[in-house]
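Of the protein chains in this complex, one is absent; all others appear in place.
== chain A ==
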Amino acid sequence: MNEPILPNSFRQGPDARGHFGNYGGRFVAETLMPLILDLEKAYEAAKADPAFAAEIASLHTHYVGRPSPLYFAERLTEHCGGAKIYFKRDELNHTGAHKINNVLGQILLAMRMGKTRIIAETGAGQHGVATATACARFGLPCVVYMGAVDVERQKPNVFRMKMLGAEVVPVQSGARTLKDAMNEALRDWVTNVDDTFYCIGTAAGPHPYPAMVRDFQSIIGTETRAQMQEREGRLPDSLVACIGGGSNAIGLFHPFLDDPGIEIFGVEAAGHGIDTKAHAASLAGGKPGVLHGNRTYLLMDDDGQIEEGHSISAGLDYPGIGPEHSWLKDMGRVTYLSATDKGALDAFQLCCRLEGIIPALEPAHALSAVLELAPKRPRDHLMVMNMCGRGDKDIFTVADHLGGM
């Protein structure tokens, strides 16, 4: 986050009102408005306090296991016959995904604010597990809202959260998936305003969440810059990351947005295909609207009613996306692609066999795009993909789709 600020920077947002161009903002009920203003003030103060950064850095080193390696995927590179492919190994973090980067920042902030109860929403369960973990570490009660459908399909993570002492509340309202879990978490927050901190899992929601979560996740891109300099003596040529809400992607991308030579690709979940109704690609198949506190691209009908996203990956099937991605799409700085369920499953298997890494289904979408992009690029092209989560949680889903293997 200490990069020089260049003219015409893509890294200046949001403005004082929380807008990235036309996106972002603070579209919340009045009850929450004072809380969000407090949070913004507390976050600005924490950012300016070296002790806060030092505390996060220490936890990264000794608790999370950062820096995560930048790994040269040699056999995958051979297989593709083009770009030199690196994985940023955020799946090796404690709790198995990038989510912990953000959660530790927010929990430390919650404690600075004197909050004594933590709530979170979760889809695949990775953010829920990370939040339950940090709450256990710091002795805070934790309530995780999870759509009842997701509770069913992500059982291992439900057990993990419970082991860690969190209360998991299956959400029965609406479509009973991630967006409903977020509705329910917001309802809890509106009801328990005095003592509760809402730990949002992705770079979305009302300002300051999108900027704050991005800042906490930017450690991914910051490390990648330094590691690639060390390995190859220069910066990478392209970056690839999957996008649900988009926190792992913005974390990798943000430190590189002002390096004009670097191609940046975000990969949305195309489910059964963008031309079907069953996908979760808000940018490719949605349009701008307002939900969960921000304006951003959304999947919705022509009456403004929110539609369900579909993806084989429970972490990607959110009908919206972080507002900064919406802006970066409109600006043309990031190219947004998509990968289908089938593409992700194929990439998942290939990664297991060629690299001995079982990826989560979320980064398997990014890998599917890498398999398309890498062969078309020269051998001296350096491509970094964020391996943002490990696939232990997904083995049953994958087995179901592959007919029990």
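Keep in mind that, in the parts below, contacts are C-beta pairs under 8 Å (C-beta built on N, C-alpha and C of every residue); 3 or more make two chains touch, one makes a residue touch a chain; residues count from 1.
What we mean here is this: contacts and distances are computed from a predicted model.
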Protein that the absent chain corresponds to, by UniProt name, given "ATP-binding cassette domain-containing protein", "Aspartyl/glutamyl-tRNA(Asn/Gln) amidotransferase subunit B", "ATPase" or "Tryptophan synthase alpha chain": "Tryptophan synthase alpha chain"
Residue in contact with the excluded chain [from A:Arg26, A:Arg160 or A:Arg390]: A:Arg26
Among A:Glu230, A:Asp275, A:Asp303 or A:Asp380, the residue in touch with the chain that has been omitted: A:Asp303
Interface with the undisplayed chain - residues on chain A: 17, 25-35, 173-174, 179-180, 183, 186-187, 190-193, 287, 289-293, 295, 298, 300, 302-306
